[in-house]
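The block underneath contains the structure these notes are about, expressed in structure tokens.
Excluded from the complex is one protein chain; the other protein chains are retained at their positions.
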Amino acid sequence: MDLFEYQGKQLFAKYGLAVPSGEVADTPEQAKAAAEAIGGTVVVKAQVQVGGRGKAGGIKLAKNPDEAFAEASNILGMDIKGHTVNRLWIETASDIKKEYYASVTFDRSAKKPLVMLSAMGGMDIEAVAEEHPEALARLHVDPLIGFQPHHARWLIYHAGIDEPAQKGVLDALTRAYEAFIGLEATLIEINPLIWTADDRVVALDAKVSIDNNALYRHPDLEALKESVTDDEQERMAHERGVTYVKLDGDVGIMGNGAGIVMSSLDVVALAGGKPANFLDAGGGSNAEAVATALEVLLSDPKVKSLMINIFGGITRCDEVAEGLLTALDKLGATLPIVVRLDGTAAEAGRAIIAERAPANVVVEPTMLSAAKRAVELAKEAS
Amino acid sequence: MDLFEYQGKQLFAKYGLAVPSGEVADTPEQAKAAAEAIGGTVVVKAQVQVGGRGKAGGIKLAKNPDEAFAEASNILGMDIKGHTVNRLWIETASDIKKEYYASVTFDRSAKKPLVMLSAMGGMDIEAVAEEHPEALARLHVDPLIGFQPHHARWLIYHAGIDEPAQKGVLDALTRAYEAFIGLEATLIEINPLIWTADDRVVALDAKVSIDNNALYRHPDLEALKESVTDDEQERMAHERGVTYVKLDGDVGIMGNGAGIVMSSLDVVALAGGKPANFLDAGGGSNAEAVATALEVLLSDPKVKSLMINIFGGITRCDEVAEGLLTALDKLGATLPIVVRLDGTAAEAGRAIIAERAPANVVVEPTMLSAAKRAVELAKEAS
Amino acid sequence: MSILVDQNTKLVVQGVTGREGQFHTLRNKAYGTNVVAGVTPGKAGQDVEGIPVFNTVRDAVEATGANTSMIFVPPRFATDAIYESLDAGIELTIAITEGIPAHDMMRVYTHLKRGDQRLLGPNCPGAISPGKATVGIMPTDVFTPGRVGIISRSGTLTYQISKEIGDLGIGQSTVVGIGGDPIVGSSFIDILQMFEADPETDLVVMVGEIGGDEEERAGEFIAANMKTPVVGYIAGFQAPPGKQMGHAGAIITGSSGTAQGKKDALEALGVRVGTNPTEVAEIVADTLK
Partner (left out) sequence: MSILVDQNTKLVVQGVTGREGQFHTLRNKAYGTNVVAGVTPGKAGQDVEGIPVFNTVRDAVEATGANTSMIFVPPRFATDAIYESLDAGIELTIAITEGIPAHDMMRVYTHLKRGDQRLLGPNCPGAISPGKATVGIMPTDVFTPGRVGIISRSGTLTYQISKEIGDLGIGQSTVVGIGGDPIVGSSFIDILQMFEADPETDLVVMVGEIGGDEEERAGEFIAANMKTPVVGYIAGFQAPPGKQMGHAGAIITGSSGTAQGKKDALEALGVRVGTNPTEVAEIVADTLK
């Protein structure tokens, strides 16, 4: 789960990480009130989960509440790389002496937390990493021992943090690691972490991702979950806990397990078709999960045919077939549906379809043939 | 630092470990008021840091506030194995179905926490350990991983905890381990941990020891520190941070480092004398530490001679000599003082004494000769 | 021979009395796996169709000599179950459970790698040595005894590829699902090493997918250390661009993590890579010729 900047900053504050004081605003009026409450020059920041907000005009200075109102009016509703701005974060403007970069993340290869720090923060840290690797200090942490003061010191000296800011950055790193552990985050990224004119160290941005698997231990975080999409299918899938991503083709795809779904996308493409989505009904898909997944797929008008690719392991093909029938019964869809069932209870599943499915449901014996058939049917239907 | 039962129980409550509700009382009036506030039958418990309180008459039931007043009057001021009772803990009487034993301690050999649990709790758990070792379930915990639910389960099944109490004991063990870690304790011992008539699991006693080295991280615990001695020298030493234990002889002993002090006691005994105390002025003894230590020793009227045994390492013998002179100047003691200096700056130290010390200070070249001389001088002075 | 599971496997199942645990335990047993015990706290003394149930893994090990554990408990109890298995001295722990928090696994992994026990998973389908033993949830009739080893991050793709290979008359020595989570107990490299040491495995199929850099690292290991030929498959050419873990994620991997990137890296290291399961099977048959 990715958090918005304002959510991340509110959590940072709980962990004692300094952030500019600020308020959320969903309307120009609220933005004006926030600017009044905060006082002085404020920054009006679009809350979207995508990089390059600044360049896109989503971040503006406002010298007084009226300017804040005006900027908020401009930014709210703006489209930034496909994301509509529905919410703003109004915060006190910072007097920046220098911009640093700090992050705590999860190194999949090392299987350990990785803390990174650079004195060359700000816009393009990936370019820094590539062109000036020595300017980005990196340190893995033994998760059983934790982040020790000597780790922070090494990072600070090797990132070349300016002397007056060292103590503040040391503290910020320590608290960022505490937040990483405490929130069970997969990412805490602060870019920029600024050294202010009055020698404080403040997190000017906040990128926080939380491990979905751990949310049951953090009911307060679960409550932060907000739908970040305007897409109807994505929202439906999100609400129903189905792993779904929309793509721009017309062959709807569903499978059990991320691997077979990805592979299904690939074979549809190889067969000359365009997948409409990625949809993993889950490793242990039962009738209900299948029905839910189908509802999501069938609600998308641009889908012309469906490929359902199931290799039963823990999933039982007969249950999948039952779920399919239930959903069709309820939704009454007429578009062509190509089903391929293999593995656990595959024969029973195929029998159920043969006996009871409507005519628009066809069974194919292999993944390749199913993909071909679904592509052909989509083309016919267009 | 060893805590009193009432302090331990108050900490247990913070960690969610169930204890009977109770109050502290320092007078019979307070005991009566506590009994009134608690209501019903209460137990009046002497707060002393020594076993066998019950047998010594330090624990009594009181059916009403007047009985509580009467029992408190009897117990306050009582001497239990050399400990005077100055404080009582008044708690609600528990209806005991069965007594268990639970502890989390520090196994010096394994260098790990050790959790122990037995269904045969109550009085003599050491006898249980010896005669029915299988009745005392023991489990070491990897301190980097911590106490896991499966540890608690294994202990409960193997200690033979009664089924209706299992959940409560599991919870108590988990919280006791949390307290062990949170308080940086060296011991959490609950004997008995009771299974009550209404199927709760409650800590009926609390023995908690805290690592002195860790107290700087626990100012709240440091504040609990109470002098538990009536002995003047022990209290002086305690207040001044000197490691001192009173013994019953007449040769006062001081050294730098626990090892050499213990060895000094031994050689004094071998020389036919009786050590009056154990006093370690510390590994890095400086002039001030030595002066402080001497003040403690000289305040004890039963000391007839002193043996000061210093082998300088990090300690400098010249500083020890200076400290000795300063203290003697201030205190004007006339009893015979035998000094033995070796190691770092020993010659300089001996020179200082030879030049400036009063006549009652003599220098001996070896530990054995110093011990002999101190014993002789103590005998002459008696 | 085969790796991980075979006739010497003595299996204890943690969570044996749960619905799925019981179902798959009995299927594993029916296949011939020597299932010696089950564990469900509080149910010691009961049995599951003759399989004795114990309160703790340690009790099960002491009573039956179990050397392999399969974990079927729900995610919020599974980390504890893994520690219990490790503490009981189990040589190979196979965690089927999906949904264990990553921070838990980070600690489990660090602990694990300091000893010499093995963990497969979590979020894995288990391992099968066809004709000998299966531990996990794989549909057994897809597999036939043979001399091709298979390693996969994805359960369903494993079945798919095994079936495609089987359809060409080629059987498997052992099929291993290492699990799809970001942190799993055994990597491609760990298992490749075992196959390389197995005289009865003539070829290994490595089934990867987008994300991380496990496949690239495995490729380097293969080029440097393996005589046994390896055929690769990568799923996800058409996958939506994965969510970046901030800039930090991109910086760490240094690689794109895309299917094409992985395929190119493997091929540059001499590993042939198929573009779909059917083609993978054809390359396997061709290589074995």
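By letter and in written order, the chains are A, B and C; residue numbering begins at 1 in each of them.
Quick note on the criterion: a residue touches a chain if its C-beta (ideal position, glycine included) is under 8 Å from a C-beta of that chain, and two chains touch if they have at least 3 such contacts.
Predicted, not measured: the structure shown is a model, and the values here were computed from it.
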{"item": "Which residue of B:222, B:288, B:342 or B:376 touches the chain not shown here", "value": "B:342"}
{"item": "Identified contact with the non-displayed chain, of B:11, B:119, B:179 or B:268", "value": "B:268"}
{"item": "Candidate in contact with the missing chain, chosen from B:36, B:162 or B:184", "value": "B:184"}
{"item": "Contact residue for the chain not shown (choose from B:211, B:231, B:288 or B:376)", "value": "B:211"}
{"item": "Of B:33, B:93 or B:114, the one touching the omitted chain in the full complex", "value": "B:114"}
{"item": "Chain A residues that touch the omitted chain in the full complex", "value": "142, 144-145, 148-151, 153-154, 157, 166"}
{"item": "Touch list for chain B against the chain that is not drawn", "value": "2, 103, 105-109, 111-114, 116, 125-126, 129, 136, 142-144, 181, 184, 186-187, 189, 191, 207, 209, 211, 213-214, 216-217, 245, 247, 255-260, 262-263, 265-270, 275, 278, 283-284, 310-314, 342-344, 366-368"}
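To be clear about the criterion, only the chains that are shown with their structure count from here on.
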{"item": "Pair with more cross-chain C-beta pairs in contact, given A-C and B-C", "value": "A-C"}
{"item": "Shared interface positions of chain A, touching two or more other chains", "value": "144"}
{"item": "Sequence positions of chain C contacting 2 or more other chains", "value": "107, 111"}
